[in-house]
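What you see is the complex with one protein chain gone and the rest in place.
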Amino acid sequence: MTTTHTQSLPPGPRRHRFRVSRRMLPYLLSLPALLTCIGILIPFLTAVAYSLQRYRLSQPWARQWNWGQNYLNFLSDPAFWNTLKVSVTYALVTVVVELLLGLGIALLLQRRSRLNNFVSIMLLMPLMTAPALAALMWKLMTNPGFGILSYLAGLIGLGDFRWASDPQTAMLTVVIVDVWVYTPFIMILLLAGLRSLPQQPFEAAALDGVPRLFVFWRITLPMLTPFLLTATLFRVIESIQQFDIIYAMTQGGPGDRLTVFQVEAYLNFFQSTNVGRSAALLMILWAITYALSNVFIKNWLRLRERSRGNA
Amino acid sequence: MHATPTIERILRGTAIALVCLFFMFPIAWIMLMSIQTNETILRVPPSVVFAPTFENYQALITGKLETAAGTLEINFMRNLWNSLLLSTSSVALGLVLGVPAAYAFARLKFRGSEDIAFTLLSFRFAPPLLVLLPLTIYFQQLGLANTYGGLIWVYQLIVLPLILWIVRGYFEDIPADIEYAYRIAGHGFWATFRRIALPLAGPGIAAAGLLAFIFAWNNFVFALVLASADKQPVTVGALAFVTASGIQYGQVAAGIVLSIAPTFALALYAQRYLVEGLSLGAVKG
Partner (left out) sequence: MSLELRNIEKAFGKDTVLDGVSLTVARGETLVLFGPSGAGKTVLLRLIAGVIEPDAGAITIGGRDMDGVEPEDRGIGMAFQNFALFPHMDAFANIAAPLTARHQTKSAMRETVGAVARLLKIDHVLHHRPKELSNGQKQRTALARALAGQPSVLLLDDPLRNVDAKLRFEMRLELPRLLKDQGATVIYVTQDYKEAMALGHRIAVMAGGRIRQIGTPAEIYLSPADIEIARLFGDPVINLLDVRPERGSQGVQVRLSDQALAIDAGFAAAIGRDCVLGLRPEALRFVAEGSPGAIPVEVETETPLNEKTVTLALTLRGREIMVSRPAGTPGPDHGRAHVAVDAGHALLFDRASGARIDPAAPVTPSRKEAVA
């Protein structure tokens, strides 16, 4: 018998091997992730620099600092104002429609039943479809030659309804695709929210015979507000940056009908090779999303705290 | 329980049916298209009566497309392979980088940990092109342009915040005492991390990995900007395919079906974690 296991651990000298100091440990553990992210921070700073330069890929010799000129140009640039208008319209319309629709569906499916659970799982599928592929699917369905939706539009007397190829209806078409993809996101978030609400107020209201519309406005909605806010901000931030659906569907067309920020920046970079303008556009978009995401993160943290507390 | 009035049940039923119709119809229709020949697809009026065929899938898998103009080489399987490779590797790298960091943020509250965590989170919300456009130039200089390695690194932009925030929540849910108990029993920090923290956060790590895979798979813009044809995943490849194939709509539809099938399968498998993952842990499923 050796004495090692009957004897308590001797407080002798430490075993001779590499040991990380306790204070350094957290930094060491997160270092790889941080380095990866710093690698992402560098191009970000580069983009800031580009936005302050006159820089065209086609004329590298003319590259020079012009400081705020790219931004100043925007003031008198109708294309910029069009971009801003299109982006904001797109974000607002999609999010409002998705919110109303998502809330409606969540309320429909609120009660736990086999059918409701099945439907809510099925509704996840559009959300799991890559937005670019979703756009392609709708492109096939709205094809003027054989698209089922073009055919149906003709049946209900809309005649030659050209969907995304018509400047009049292009926005409507991409909004429908966005609604198709992202409504389920709002729906499942609100459904989780609805199902996590405490039941007592509802039971009390039911006992007292309170009208259901009143219950909805005075109990359900206020209690659901943090979830609604989280879902809305999340979606506004994403929607104002939408690229995949619009680019895959129309590449910003017809004309400049759908040149939202990221699409316009992409076209500026790769087609007009105007790097400076492209970067300045993205910086403005970034400022908008940064402001929104700060509001979002505050609200989101509150919700997260609460959700963890319940768990 | 009071009985729901019949009229309300009918209204509810109709509403649910309409919802299902709107959200399921495109998927169903594309699936139908994918098993039709171009002749039946182009029929006016469209009809659901046709003889199903798998020749579209066959063409995609063999990479040979028979058209009136002759045989067309397509390489959609290559896109599928790229998607698989990029998504799997990104998630693997994301887990290796993200799980220890998530642990540090959850357990070892250190100076600046919250700020760093938020900076990482804010990447989730920044316009991707802001980083991608300068990267196209850097990638040229670094020789990373059009390499899997470069793409996998850039994919961390979406994969890492997701993993970090979900897994962090799971680590926070492990009582610290359990880890203390293992330390006191004589095991070092790393042994405790490996044998206590990792197994107990296992389901969360798996869920985060699956979700990150779905996000990586569905990504479009990274590869559009940084990859050329031979490295493109299905999202970009399908778009190019539409342009290249002319009117081979059946094959395009089959390609779409093949491209969305893996994420659908994973989503069904991981649906319990979807709410939590999509809201970055803000809402528990």
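Letters A and B mark the chains in the order given here, with residues in each chain numbered from 1 onward.
By our rule, a residue touches a chain if its C-beta (ideal position, glycine included) is under 8 Å from a C-beta of that chain, and two chains touch if they have at least 3 such contacts.
As the structure is a prediction and not an experimental result, all values here were calculated from the model.
Remark: the omitted chain is touched by one listed residue; of B:5, B:45 or B:186 this is B:186. Think of the hidden chain as still there; on chain B it touches residues 175, 177-178, 180-189, 191, 196, 199-200.
By our rule, only the chains that are shown with their structure count from here on.
Put simply, the C-alpha centre of chain A and that of chain B have 14 angstrom between them.
Residue ranges of chain B in contact with chain A, taken from their complex: 12, 15-16, 19-20, 22-24, 26-27, 29-30, 33, 41-46, 96-98, 100-101, 103-105, 108, 110, 113, 116, 118-123, 125-135, 137-138, 153-154, 156-157, 160, 164, 169, 172-173, 186, 189, 214, 217-221, 224-225, 234-236, 238-239, 242, 249, 252-253, 256, 259-260, 263-264, 266-268, 271, 274-275, 278-285.
If you check the complex, the residues on chain A that touch chain B are 9, 20, 23, 25-27, 29-30, 32-34, 36-37, 39-40, 42-44, 46-47, 50, 104-105, 108-109, 115, 119, 121-134, 136-141, 143, 145-146, 148, 151, 180, 183-185, 188-189, 192-193, 196, 227, 230, 234, 237, 241, 243-244, 247-248, 261-262, 265-266, 269, 275, 278-279, 282-283, 285-286, 289-290, 292-293, 296-297, 300, 303-304, 307-308, 310-311.
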